[in-house]
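What you see is the complex with one protein chain gone and the rest in place.
For clarity, chains are labelled A and B in written order, and residue numbers in each chain start from 1.
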Amino acid sequence: MATETDTPTDTPANTEGTGAGEIEARVGLRYTLRQVRRDTTARIGIYTIGFITVVAVLASIDHYVFGYGVAEAIWYSPVQDPEQVERLLPPVGMENQFGQGTLEHPMGTDHRGRDILGRLFYGTRIAITVGFMATAIGLIGGTLIGAISGYYGGWIDDVLQRFTETIYAIPFLVLVIAFMTAFGRNLTFAMVGVGITSVPVFNRLIRSRVVSVREEDYIEAARAAGVKDRNIIFRHVIPNSFAPVLVQATLQIGVSILIVAGLSFLGFGAQPPTPSWGQMLSASRNYMLPAPTFSIFPGIAILITVIGFNILGDGLQDALDPRINN
Amino acid sequence: MGLLRYTLWRVAQAIPVLVGIITITFFLANQIPGDPVEIMLGPSPAQGQVEAIRARYGLDRPAYERFLTYLSGVVTGDLGRSIYYDRPVLEMILLRLPVTLYLTVSAFLFAIVTAIPLGVISAKRRNKPADHVSRIVSLIGVSTPSFWIGLMLIIVFAFHLGWFPARGLPLPWASPADIRGAETQLQVVWTSLHHLAMPMVALGTLQMAQITRIERSSMVESLQGEYVKLARAYGVSESKIARKHAFQVAQLPVITIIGLGLSTALGGAVLTETVFEIPGMGRLIITAINNQDYELIMGTTFMFGVAFVVGVIVTDIAYAYIDPRVAYGEET
Partner (left out) sequence: MSEPLLSVRDLKTQFFTEDGTVRAVDGISFDVHEGEIVGLVGESGAGKSVATSSILRLVDSPGEIVGGEIEFKGETIFGLETGDDGELRPRDEMLTEQEMREQIRGREIAIIFQDPMESLNPVFTVGGQLREFIEINRDLDSDEAKKEAIDMLREVGIPAPESRYDEYPHQFSGGMRQRVLIAMALACQPDLIIADEPTTALDVTVEGEILEMVTDLQERYDTSFVWVTHDMSVVAEICDRVNVMYLGEIIEQAEVNDLFYDTKHPYTTALLDSMPRPDRTVDELRPIEGVMPEAIDPPAGCRFHSRCPEARKVCREVHPEPRDLSEESEAIHAAACVKHDAFDVGYDESQPIDTQAGGGFSAGLTETGGDAE
């Protein structure tokens, strides 16, 4: 039987006329990958994200294992200006306008003489970590709340739903700022805070599915046969929500990266000297007139990363839900 | 009348959410480490001064008691006193709130006015060049940080071209005496709009992009509706179908998205106000946090929540106004 849910993220698992076996096949990982590979835009998204993630992993290794030793050895330190001089170099190609520009610093340097390209490289670390971690927190929290809420119903459902509604009612950024003020102004709490803001999204997705499944005939039958609801929910409903959750999570990573960039811009994210894009933009504000490129590049880095996640999310949606584009 | 009853019901429904917001903000504010009194009085306050101030602001009482006091205060319109500024919180908020609302509402107007035609054109010319352009524009729009758009606008249009001012946002109803270079009210309005242009675009772009996407997909769906087939079969012209028959139904998801987008937009206002140095609610909450000003933090957070809740109620009523099924009680 086809179930009707009210969310637009309704997926093939719910389309009419698909047999049970087909549902499994269609939401399975391999099916997803095959569909995505056929979709050009989704592929571009995967390449973009893949590239940035590789850079982020390399940057993390250099940071944690070598303490920026690799960067320093072959290039320069992303956190310190060895000469401690204040200088702003323009990128290559802008020499005539600003007088200088060297191949050593293809995107120029920031106000403390640090190479912008290098800091962008090392900024991927924060962006990617935060994007994935915050989404994972929201995903786990939202799934748990949604499943418990839909499973127990009654007053538990009411309380939990009012709670997520309330979270939703405070504008994201304001909520995270207040949260970080209370618990700590560092990256960990930024991730947790941003994660919390996405709890309602995943909660709604999972809860509607649990509720609709609870009312299905075959669940009644299974229950009569002594199968525990909990097993039904955790073995059946949640795995079957794979497709919409994947789409939502991909898009949510992009959103999280944007929010964290905004937080860093306000001074609530990664603290200097750790390179992060938002904080670079924040620093660049004082130099917009003499060195506009300082403001341009970090923004482009954010833009490209978030576009990567957005087109992958859209591509997944198209691949998994043929109804939208046909 | 269905609509009126629906409105009242919707407002009543919001009350628990508002209480929830107060609870959360109160809880968060209580977690804040550090002592506001110490910040206020400096490192070595005089004997007894700390205690006196604590007693004055009720900080010496247990948390639940303060919560109840705060709650009853909110009901009577008293949001407490800012410890740092020693002024009523409500008074400070009322000074800043209009600026933020002015900015946010304009951003939404900008977004709606541009997005709806874009989305409709996109849907009508699906998979044609116009559609691709509009989809790429909206993809970039949802992926760009609003504050960066602000920075770029400042660099190009304020610093290099000099067309728009880079900072500040006078209100259009401000007195001409307060605005430099303005003598008549009309000039004030003009100055205000002149200042508004860039922050409005910066804040509105994300909404514009999001509304365009929803408008497109919802219009595509609506154009395939049976009622559109019926209208066609009765000789209604394509342009009228797009303007009326398919259009009105397609606006329902758009309205929902506008309501939810308010959350992003109000949060985004904090960033936009920072970029353009606009003294609104966003700057107020940042200042409050930097000064560890409990009551002010609670008050501003609460106010942001109220603004969002009111916005959602307004969009819900707009929804009910367009979709008769809501006001007349049928589940949709």
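Definition applied: a residue touches a chain if its C-beta (ideal position, glycine included) is under 8 Å from a C-beta of that chain, and two chains touch if they have at least 3 such contacts.
Note that the structure is a prediction, hence the values are computed from the model and not measured.
For the omitted chain, the shown partners it touches in the full complex are B.
Among B:K128, B:H160 or B:R232, only B:R232 touches the chain left out of the display. Considering B:I21, B:L139, B:V249 or B:V312, the position touching the chain not shown turns out to be B:V249 (whole complex). Looking at chain B, the residues touching the absent chain are 225-227, 229-237, 245, 248-249, 252, 322-325, 328, 330.
The rule is simple: only the chains that are shown with their structure count from here on.
Averaged C-alpha coordinates give centres for chain A and chain B that are 23 Å from one another. In the complex of the two chains, the chain A residues touching chain B come out as 8, 162-163, 165-175, 177-179, 181-184, 254, 258-259, 261-262, 265-266, 278, 281, 284-285, 288-289, 292, 295-296, 298-299, 302-303, 306-307, 310-311, 314, 324.
Within the complex formed with chain A, the residues of chain B that make contact are 16-17, 20-21, 23-25, 27-33, 139-140, 142-148, 151-152, 154-155, 159, 217, 253, 262-268, 270-271, 274-275, 285-286, 289, 292, 297, 300-301, 304-305, 307-309, 312.
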